[in-house]
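All protein chains but one are shown in place.
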Amino acid sequence: MRPLGLIFRGGGKSATFLGGLAPNEVVGLSGKVSTPRMRRTLIQAFTILAVCAVVGPADTARGQDRKGPGPVVISGGTIWTGADSGVIDHGVLVLRKGKISRVGEANRPTPPAPGIETIDATGKYVTPGLIDAWTMLGIDPGGSIGAAASQNAADALDVFATDVFSDARSAGVTSLCVEPPAGSGVVGTAIVVRLADLNDLRSTTTESTSLVARLGLGVRGPISRLGEIKGLHDAFEQAAAYRESWDDYREKLEEYEKKLKDGETVKLKKDEEKKEEKAAPRRRGPAPRGRGRRRGPRPRPSNFASMSDSEILAWLADTHVPGEDPLEDEKHSEDETPTAPDQKKPEKGDGDKKDGDKKDKKEGDELSKPERPAYDADQEIIVRALKRELPVRFEAHRPGDIAFALKIIDEFHLDATIIGATGAYRAAERVAEAGVPVVFGQLTGAGGFDRSHTADFDAQAPAALAADGVSTIVIGSGRKGGNAGSQYLTQNAAIAVGRGLDEDAAMRAITIDAAKVCGVADTLGSLEKGKLADVVIWSGHPLAPDSVVERVYVGGVEVYRRAGN
Amino acid sequence: MMITNLANQRGVFGVRRMWTLALAMAAFVTASSAMADDATPILIRAKKIYLSPERVVSPGAILVRDGKIDRIDETIEIADEVRVVNLEAATITAGLIDANTNAGYRFGYHDAEHASECIPEMRVLDTIDLESNDFRRLAQAGVTTVYVSPDSASVIGAQGTIVRTAGPVEARVVQETAGVKATLGREPIFKASFNRTPSQFGTSFLTRRPTTRMGLVWVFRKSFHDAQTFARGETPGTRGEGSPSDAAIPNLIRILNNEIPFRIQARSQLDILTAIRLSHEFNLKFVLEEGTDAYRCIDELKADNIPVIYGPIFDYPIGFRAGTGESDRFRYSAPAELVNAGVTLALSAGDITGEGALPMQAGYAMRLGLTREQALAAVTTIPAGLLNISDLAGSLDAGRAADLVVWSGEPFEATTRAEMVFINGRLVSDRTVKKGS
Partner (left out) sequence: MRFWQRQLASIVVVAATGVGAAGAQDRLAIRVGAYLDADGKRIENAVLIISKGRIEDIGSELSIPTGVDVLDRRDAVLGPGLVDAHVAMGAMGRTRDAANAAEPNADAAALFNPNHEDFARAVKSGVTTVVLAPSEQQFVGGVTAVVKTGGAIAKRKLGAGPLKLSLTSSAFTLSRTPTSLEGAFAELRSMIAAAKDDTKDDSAFAKWARGDSAAYVEINDDAGLTALAEFAREQGVRCVIVHGNLAAERLDASKRFGDGFILGTYEFSDPRRYTRTPAILAEAGLPVALTSNAPRFSTDWLRIGAAIAMRQGLSRSDALKSISSTPATIAGVPKRVGALARGMDADFVVYSGDPLDLRSRILEVFINGERVYVADEPPAKPEDDDA
């Protein structure tokens, strides 16, 4: 899994939002980003938000300059760290340069120093910023007809719904894992949104962090459960076949190129090499990142001959349309860059093919160039899941659906999480054996007329799963939370405690364990030295009924302060 | 380069937008804060004060104390502590009156009764939301008093009401029952739900007259005929399908006795002439609403001295007006033609509740013939007279509760806006105080 935490670039501008995308995503989504229209929208947005800042909404970033916030010392409170240090009764927490620089016992009072904000948190609770691991906050709820894996929740995220996000943040929630809206099957990819500067939410929004697959929701698509299950299985099976076809193609292409280079004389030797290669294990691990995309306006290539290779490739990455080959007839120098097999990602296939085509014409007919498989953006995403680069979030509620999800996870060796899991307590042992984390939504009963996928509901489910050995239990606000659910996260977790879940486990379920399933545990979710300074100060225990959020820090910047504090 | 250009362009829009937003917020903030210190008297100095369209004080100063107009004079100098507002270019007029709006009233099944064609016992006041944004927008545009008209889905509709557009809810209603409206034309036939002829699908209360203009006139006649009969102490020969309900009769009789003001909405020449003919039959006094084709019936209107609440003026008909085809012969010059012919004319923005609707209507009318004074009369004194509230609104006089608008310049110009609005002694909108001062 890629270290997603690195993607949170503090202070970045919206224009660079997709700057860190993997090359295949750039190809798959090109045309959607960085168009003049989007720039206009963003600039317009900035203007509006600037006005809002001037006129004064309740919580805006205070005292922050671009170099980073000043140091903050929070001392005297009960610190729930979510890490090895557990709960520190009389603790001190130091935030510096957007990160946590010290967590520990407050042995001596912190002397006030100029430029250091000192907060006396005696009698209060200090926790990591909460993470809502399952939400659709800020997402246009419109149905997604013809859900496809290449859909990204970021494209539906309404970054201008600042009141929605600020409501969540003022309830202590600082990061969200936002899923694509309605749909069944493989519906797209989820993102993690860190609620830092609401005026520039894009800069703290990750790229796709996980693939979302849903089962048994029956919103649209196949009308029978059997058809739905088959459809989901097919999606992964087809992606596996797609991956196979590309691997195959690459091997053949390599062979073909070698043949071209060495001629028929080395044929025998090459066959042996090929056998060895086949025996070697399939490459795993993170996909290499493409070179950084050029900033600013891109010249329209009137003449490829005048461009360097890297420029041509960069241009291609932006304008490539699957199935077309813009360089078909263009002259192209021999020393093509991608030679290492690792870099032969599908999107680079264009370049490969160019070489092939050109040589085809030169060398004559005794060699046949392997046929390049068609590019498919949806399959590309699922292939990433098959390579375990992209975790899969399986939403399933009924025990039978969960069992089937576990079967797919096992069959395709996926890095997966079960989402929803209403009826998971009936299949608790299997979930525990599979070792998958489980994310619950709202822990409240359905009405008497609910015959839907949540009919199996029992608020004891988190406690029951924990008892049966499921190690990572997470509580989110879920699909029923709609556009306002995140602000009730602590109360939802309190219900789990009321039904038998350990209080510490409930706290972990909305902090560090949530960070784990969102893939951001290396930077968020607990109060540990070096992690990002997302901190909440509560008037009392976060799960208590009359506790309120007093202050919220994101990246060391105070983003919310309760009136009168 | 392209990006920079775009940024600049958008920057310009952005700045404008920012100002609009900031101003709107400032207005909102100050409006509420200004209301808090009603106790401080306010002295406003302006270029011109229209006491009524005929009586002008220029330059003018007006002192509002304890919600009342204390003095109006060319210059006022006072010693005690007052808030002084000096607006050199400003004009002060009485608060505007729209004699035919649908503010705060949502049309549809759930608000306008469709069970009967004759419902003069029902009241639009029961349905309107006095805290609707419609009223807020009207107040900010300088419209201080409105007549809220019922839906036009019934031949003889519900009772309209007169309300102020801002102020505490309990002091908003000026007159609960201020008129009953009859509608001629296609609306009672088609609006909201179609009246039906009997069919194999069975019957309901929608299986009824009118399904044609003839049927409509029949319902009108039947209603007043029955009422007249009851008024004579007799019982009509046929009571049943199409007859007015027992609850409707007393109010129909009151209309016949001119105890409730009666209005007829008619747009086309045909319907206006029908209205006049029916008024002769039952000896009814009425005010013509909308009257798109009224310029074609000037002689008839003059002969009976029928006032017209004209409007809205629009570029081309939309919505139901377009659907009925009754507004196709619309003319911008109609208000001027009617006024110059001597017809009593009030202007109305009707169901257009957007900001500046009524001032804009006056501006349109001025563009094609009305003088400023005529236009001012058509939105102040004349509607006040038609609504019988001349002693409350429509003109300015010392001793009255302040119900006035301070315009940034000459009223009804496109560039003029309402700087301050007083309604019933309360300052409800004030754009003169900028944020932070």
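As written, the chain order gives the labels A and B, with residue 1 at the start of each chain.
Following the convention adopted for this analysis, contacts are C-beta pairs under 8 Å (C-beta built on N, C-alpha and C of every residue); 3 or more make two chains touch, one makes a residue touch a chain.
If you're wondering where the values come from, they're calculated on a predicted model, not measured in any experiment.
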| item | value |
| --- | --- |
| Candidate in contact with the missing chain, chosen from B:V173, B:A231, B:L256 or B:A341 | B:V173 |
| Residue among A:P111, A:G530, A:P545 or A:G564 that touches the chain left out of view | A:P545 |
| Of B:A158, B:V308, B:L376 or B:V406, the one touching the omitted chain in the full complex | B:A158 |
| Chain B residues that touch the omitted chain in the full complex | 109-116, 119, 121-131, 150, 158, 168-170, 173, 193, 204-206, 247 |
| Missing-partner contacts on chain A, residue numbers | 167, 171, 425-426, 428-429, 442, 444-449, 459-460, 463-464, 466-469, 477, 480-485, 487-488, 491-492, 494-495, 497-500, 502-503, 543-546, 548 |
